[in-house]
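This is the structure I want to talk about, given as structure tokens.
One protein chain is absent from this view; the other protein chains keep their places.
For subunit A:
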Amino acid sequence: MAETLRRVLTRGCAVWSGEENTPAAGPPLLLLGTPGSGKTALLFAAALEAAGEGQGPVLFLTRRPLQSLPRGTGTTLDPMRLQKIRFQYPPSTRELFRLLCSAHEAPGPAPSLLLLDGLEEYLAEDPEPQEAAYLIALLLDTAAHFSHQLGPGRDCGLMVALQTQEEADSGDVLHLALLQRYFPAQCWLQPDAPGPGEHGLRACLEPGGLGPRTEWWVTFRSDGEMMIAPWPTQAGDPSSGKGSSSGGQP
């Protein structure tokens, strides 16, 4: 899944070189950020990205319907892509379990991407570590089953958003350690001091394994459109974020 997000973030930049490689989903990805850090917008951008790759549908699980469709990264909301995103709203942890346990009974083509927004709400309802572990394992198992249905050479990606608190309590720390075990790739969204009137974030993608860490600068314009640029100083002082763009991606 990390690869789909990388494509979303890279394509959003002017420096996108257009080197379209195979649309591999990459390892399961955990998207972490404080409230209002743009997790849903990025999940949705990933859904649109995966829906446009000529692959199967996208399954988007979230507790409640989105208030509004997040604006993309300069691309218009293509109805053909939107149609391929199937939203489901399990209202409780119990219903989420039921959905995942019966995923193999669902008719129609297997999704090429499984997204879950607001994992923290489901975990809060069932805070036992073993329950949490089973829920996370079922998410991975469901994606693995979809991959199996898609056939050789094609994988169903998995991307899960988890809200983190400014000050984590011990339960959160335990959950996070568990999640990091199952999700080798992570993307952290951190609010960063932006210019006046801007709402800016630093998106830091750790793709897992030996892959390089990459950072982007994500801002939301007043009309809600998401703007993405490479993080200005890849090697220099990370706090001097306003320097000229180096443009290069490692």
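Note that in this section contacts are C-beta pairs under 8 Å (C-beta built on N, C-alpha and C of every residue); 3 or more make two chains touch, one makes a residue touch a chain; residues count from 1.
Methods note: contacts and distances are computed from a predicted model.
Student: Missing chain's UniProt protein name, "Splicing factor subunit", "Actin-related protein 10", "ZSWIM7 isoform 4" or "DNA primase large subunit"?
Tutor: Checked against "Splicing factor subunit", "Actin-related protein 10", "ZSWIM7 isoform 4" or "DNA primase large subunit": the hidden chain maps to "ZSWIM7 isoform 4".
Student: Given the contact definition stated above, which residue among A:178, A:204 or A:227 touches the chain not shown here?
Tutor: A:178
Student: So which of A:10, A:37, A:112 or A:147 would be touching the chain we can't see?
Tutor: A:147
Student: At which residues does subunit A meet the chain that is not included here?
Tutor: Residues 26-28, 97-98, 100-105, 128-131, 133-134, 137-138, 140-141, 143-145, 147-149, 174, 178, 181-182, 184, 208 of subunit A touch the chain absent from view.
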